[in-house]
Structure formats: C-alpha cells, structure tokens
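Here the structure comes first, spelled out in structure tokens, and everything after it is commentary.
Shown here: the complex without one of its protein chains, the others still in place.
Now for chain A:
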Amino acid sequence: MAGKHPDPDEHEEMESLVVASVLDALDRRQQAEVDAHLATCPRCRTLEASLRETAVEISAGLESAPPARLRVSVLDAVRAEAAASSPTEARMRPSRRAVIGSALALAASAVVATGVVLSRPGRSEEDQEIARVLTAGDARLYSTTWESAQVTVVHSASSAASVIEVRGLPPAPRGRDYQIWSMSPAGPEDAGLLRPDADGRARLRIGSHAAGGTAVSLEPAGGSEQPTTSPFIAVTYS
C-alpha cells in the first residue's frame, strides 16, 4: 500500500480499513497491511487517533470494578518488575545506569588485563558481543533504508552473529512491535524485538548460525513465532 491515496474510492476504502482497525475487526494479515500504511500516511494516522477517542465512548457505561484481589496481584507484579533490573533504558534511574556503566568499565578492563572475561553482567556481555562482531576480521557491512530510517547490518560469519543498527525509525504503531528475523535455511527464526528509542535508534546483536540474511517485520505486540507480515527491511548476506 502506498502512502498516498488521492483517488476518492481509494480514500474511502482506506477509511474503512482504519475504522475496522480501530475496532480490532481485521484479521492479522489485514491489520499488518493497515499498520504498514499508517506508518507512512499522516492523514490516516490523524483519522485513526480521532477514531480511537470515539471508540472509548462505545464501552462507557460498561464499568465493572474488578475484585480487590486483582488489584493486589497487579500491584505486586508491577512492584516485582520495577524492583528487578529495568527492561528499558528509558525507565532506568541514573543510579542504576551508573552502576551498569561502572560494571561495563570493570568488565572491559578485565578483558584488557587478562584477555579473559572475569565478570560478565548481562548488559556488558551484550556490548562486548556487539564489539566483537563489529571488529571481526571478516565483518561485512550492509546498509539499506526504509522511509526515513537508515538500517545498517554488520555480519561476521566467523562470529556466527550480526549486529543491526537503525536510525530514524518511527515508533511501532500502538499494540505492535518491530521484530527481527534471522533468515536461516530452515526459515525465519525469531531474533528479538527492535525497539527504537526516542531518537529512533536501536542496536541489537543477532545470533545467526548459517543465516543468509536478516529481516524486520511489523508484528503484534510482543512478537510472533513466525512472521505474520511481509518484512519491510530485508538484508541478504553475500
């Protein structure tokens, strides 16, 4: 679907799809097509936002207080998540970031001093793995663009890994996530979610034994086991 629909019939059709999307009345494939269109069409995004406010009114009057045990259970679960290591940079408090920063520095100096990684907390391990791919002797760089986004993939066969970096990627539409796929001979393998920060940037390591390429598709929030939409970014290793 293109980003423009000047034809009145086409506009009406698009309007129907946006309405059905707001009502969650599309199957997954149709929904993915609408999401891809919305990512490129400000006019339809405006329509969507306005209709989402209208949809709020459909369930006004159906209020039903959940049992008190649910409140306890939800707040416990949220407290537990907040206490555990924070899943996103954005939610990280400065103190935590400083701790991770010094752990990184410590791990890095351990590598320099002994050539052996003595301490590898989660995030520093990820950063080291990324550095290893980027500096591998056989690293090859591939780049492509999608709309305003610049996509760079560095693949190292000897590391059996790749690193994907995006810049200028708009946030995924509500209730959707970008999902990365490692294209192996057996088919696409889940390689994690791509969540751009406020500046549209993200960098992720992809384990890719025998992979022939990398792709990114738009999926329902949390990702899918197999792609449900056509990838909008695809890189084939040569």
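By definition in this document, a residue touches a chain if its C-beta (ideal position, glycine included) is under 8 Å from a C-beta of that chain, and two chains touch if they have at least 3 such contacts; residues count from 1.
In this text, contacts and distances are computed from a predicted model.
Think of the chain that is not pictured: of "ECF RNA polymerase sigma factor SigK", "ABC-2 type transport system ATP-binding protein", "Caffeyl-CoA reductase-Etf complex subunit CarE" or "Peptide ABC transporter permease", UniProt labels it "ECF RNA polymerase sigma factor SigK". Of the candidate positions A:P171, A:G192 or A:G207, contact with the unshown chain belongs to A:P171. Chain A residues in contact with the hidden partner, per the touch definition given at the top, are 12, 15-16, 19-20, 22-27, 49-75, 77-79, 81-82, 86-88, 90-93, 171, 174-175, 220-221.
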